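Only a single protein chain was left out; the remaining protein chains are all shown in position.
Labels for the chains are A, B and C, by order of writing; each one numbers its residues from 1.
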Amino acid sequence: MVDFYFFLNFTNMKKITILIHCKDQSGIIAAVTNFIASIGGNIVYIDQHVDQEQEVFFMRLEGEFEKASFNTSDFKIQFQQKIADLFNMSWELHTAAYLPKMALFVSKYEHCLYDILGRYKSGELTLEIPLIVSNHLDLKPIADSFGIPFFHVPVSKDNKSEAEAKHLALLSEHAIDFIVLARYMQIIPEGFINQYPHKIINIHHSFLPAFVGAKPYHSAYKRGVKIIGATSHYVTVELDAGPIIEQDVTRVSHTHSISDLVSKGRDLEKIVLSTGIKLHLDRKVMVYNNKTVIFS
Amino acid sequence: MVDFYFFLNFTNMKKITILIHCKDQSGIIAAVTNFIASIGGNIVYIDQHVDQEQEVFFMRLEGEFEKASFNTSDFKIQFQQKIADLFNMSWELHTAAYLPKMALFVSKYEHCLYDILGRYKSGELTLEIPLIVSNHLDLKPIADSFGIPFFHVPVSKDNKSEAEAKHLALLSEHAIDFIVLARYMQIIPEGFINQYPHKIINIHHSFLPAFVGAKPYHSAYKRGVKIIGATSHYVTVELDAGPIIEQDVTRVSHTHSISDLVSKGRDLEKIVLSTGIKLHLDRKVMVYNNKTVIFS
Amino acid sequence: MVDFYFFLNFTNMKKITILIHCKDQSGIIAAVTNFIASIGGNIVYIDQHVDQEQEVFFMRLEGEFEKASFNTSDFKIQFQQKIADLFNMSWELHTAAYLPKMALFVSKYEHCLYDILGRYKSGELTLEIPLIVSNHLDLKPIADSFGIPFFHVPVSKDNKSEAEAKHLALLSEHAIDFIVLARYMQIIPEGFINQYPHKIINIHHSFLPAFVGAKPYHSAYKRGVKIIGATSHYVTVELDAGPIIEQDVTRVSHTHSISDLVSKGRDLEKIVLSTGIKLHLDRKVMVYNNKTVIFS
Partner (left out) sequence: MVDFYFFLNFTNMKKITILIHCKDQSGIIAAVTNFIASIGGNIVYIDQHVDQEQEVFFMRLEGEFEKASFNTSDFKIQFQQKIADLFNMSWELHTAAYLPKMALFVSKYEHCLYDILGRYKSGELTLEIPLIVSNHLDLKPIADSFGIPFFHVPVSKDNKSEAEAKHLALLSEHAIDFIVLARYMQIIPEGFINQYPHKIINIHHSFLPAFVGAKPYHSAYKRGVKIIGATSHYVTVELDAGPIIEQDVTRVSHTHSISDLVSKGRDLEKIVLSTGIKLHLDRKVMVYNNKTVIFS
């Protein structure tokens, strides 16, 4: 990994990603692409989406600049003045050099934790995992075997606000960018959510909006569905109702018991959660109106 | 078709299908298979299922007998006395010779109608379609072009019981075995449902239990799901809550408008409904506790 | 349908689609979008792809112009001079008004024919079908019932060049834009293919490149695969080796006989072929290096 980044530093190209949304108007694409070209950039990827119903425009653009000629603060000032102000845009700039910091919250189920840590260790996820937080001690040995600091923060009816304070302190201390609830099984308090808007990714073990809440596999079994699913979504204040990032499903039949559904569902949960993490990491998700635009 | 059945009549084997369910007990499989063997039958297929939670046993068996040695009424009497009474079974016997009679109920959407009639004409569905019933006249030309009698029974707030009476009269007159609602878009009255228990198949254009009721594609769009589905199920008194026969899904994205969902959904509806019809036709569906056992 | 087009004629916007490919270079996107903006157009959709290995750039753009201010020939001249010559582009312009003319070639299997005609009649395919061509008479009644002219052109070892001449004459006479082989089961001669490059769509009943050639379901059965597929592709001189437009698959098991595979495959073939037709129709397919770029 070190060698790889060392090498990247010695290319003379700077790669940037821009995410834009604003009211749909004529001429946005031309204005943005023309601006990039005018300051010597090359567009290597562009994708755009218009929500026709809401009349909102979304764009994701990847560009390359010669390092010598690119200055991040200058770019920000100029883009704001010449483009963003003109179209009343909300926009973000990301540069490829930064490795996002992800916190993992877990409880007692280990399958998503093993899956994420395996992907992390094999270089599939280009991020840092400064800490794992849990309300139980059960998964500490796994964190230890992968060499990741583990923090035990018990949560009970009586210590909820104290636990929240500890959580927020840990996240702040480790400069965490986003949080993944890898079957954490606890409801995140509103104050916590508001500090990390669209930055907490949960995996729900059903095909939302079917089977919201606890024990979805039991409900799926009872209803006799022929397909079960899993959903990764951003956490919002309303339970299991946040913007959906990714979903996947698998066939089941009358031969499957509840524990078979749980077992088959584990594989779905792993894939759907890690896909959600990767999309977030690659800045391919934009949220609007409690829905996501997922760029390719 | 005629030649085919002519040929079948000249084989000297009689093919039967038996469906059984009863409280789970020791020795059922041995008793049934031993009985079939004892009267000279050969079992060509056997599948069984035990609902461990409810302690219910289900079995589907296909057997062959030499025609000369098989008498349907004798078989029924003997099986009842020697086996069914012993285990307190509910059971059905079906013989391959009979072509079930299916009524099609449609409204204004033609895609499922075209699909079913295409399959019917090409010999994929071994049944008879004595009539098509609709509350509108729009699809009459399609019925005509396929040479199937079309009955127009308008339904309004004021004539509901009159319409129901007409429906039931038509079904009775044509000796209909089961009814398929091919996007019929009208609620079937309780009295009608009770006359055809688990014999009315509906296609619902969502992945049930998500998006029950009207306009599921609109709801799916609003929720921002990444996968849409369709469900074929037996109609029961509670809306869209009957035993699920088959479901299927397809991926969608933020780029799809509501009308794209409607369009993609049409293909799902066609496949899921025709699969449901075929499973029902092949006597592969057993209903218990508002769920289905689907034999392979 | 008439009313709908009547209405369209009275909007004052002209919708165009441009497809571009050329060697990958800096500044293409900015140049194109800037050009469209400079002549008063609004870009409603843009998607681009770069084949990094081959260094080829592909773009699909949909734009809208006020009718009063848009002239097709002027646009073509200006775009060629100001943009296409600059980047040495290959490009095409399509206007939404034109309804493409599709010829259907069939043999004895009716499932794809029924499927396409059902979609056509219900307005799902916005095209014209001036004729159906077949080497057999079996499917003539279907063509008749849908009111489409049917031409019987027998093909044998001895009359191949005569048949080809008849085919080409029919296609020319009816000003056919593209041809769909709906399980036509005959090899198309090289001369024919060369007159319709990337304009003949075939459905092959396997997951290519597995099981090229005749009887793929038999081969799939023999190999014991757990999934079967279908592939729609443009016909090229090498059998079943042309650019793939769409593929889909379905699960099978040891319980399925060859005829079960054939039956399950029919549904795949219908969906995969009609998806291929729709992508071609919507100008969403570009061919390069015997592969396709499929825009969303």
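Everything that follows uses one rule, which is that contacts are C-beta pairs under 8 Å (C-beta built on N, C-alpha and C of every residue); 3 or more make two chains touch, one makes a residue touch a chain.
What you are looking at is a predicted structure, and each value in this text was computed from that prediction instead of being measured.
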item: Contacting the left-out chain in the complete assembly, out of A:85, A:124 or A:190; value: A:124
item: Residue among A:35, A:87 or A:146 touching the omitted chain; value: A:146
item: Hidden partner interface residues of subunit B, rising order; value: 26-27, 29-31, 33-34, 36-38, 42-48, 50, 251, 296
item: Contact footprint on subunit C, counting only the chain that is left out; value: 49, 51-53, 207-211, 223-227, 229, 243-249, 253-255, 257, 290-294
item: Touch list for subunit A against the chain that is not drawn; value: 110-111, 114-115, 118-119, 121-122, 124, 142, 145-146, 253, 255, 263, 266-267, 271, 296
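In this section, only the chains that are shown with their structure count from here on.
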item: Chain at the geometric heart of the assembly (C-alpha centres); value: C
item: Inter-chain pair with the most contacting C-beta pairs; value: A-B
item: Separation of mean Cα positions, subunit C and subunit B [Å, integer]; value: 36
item: Rounded Å distance, subunit A centre to subunit B centre (Cα mean); value: 43
item: Interface hub residues of subunit C, defined as touching at least two other chains; value: 296
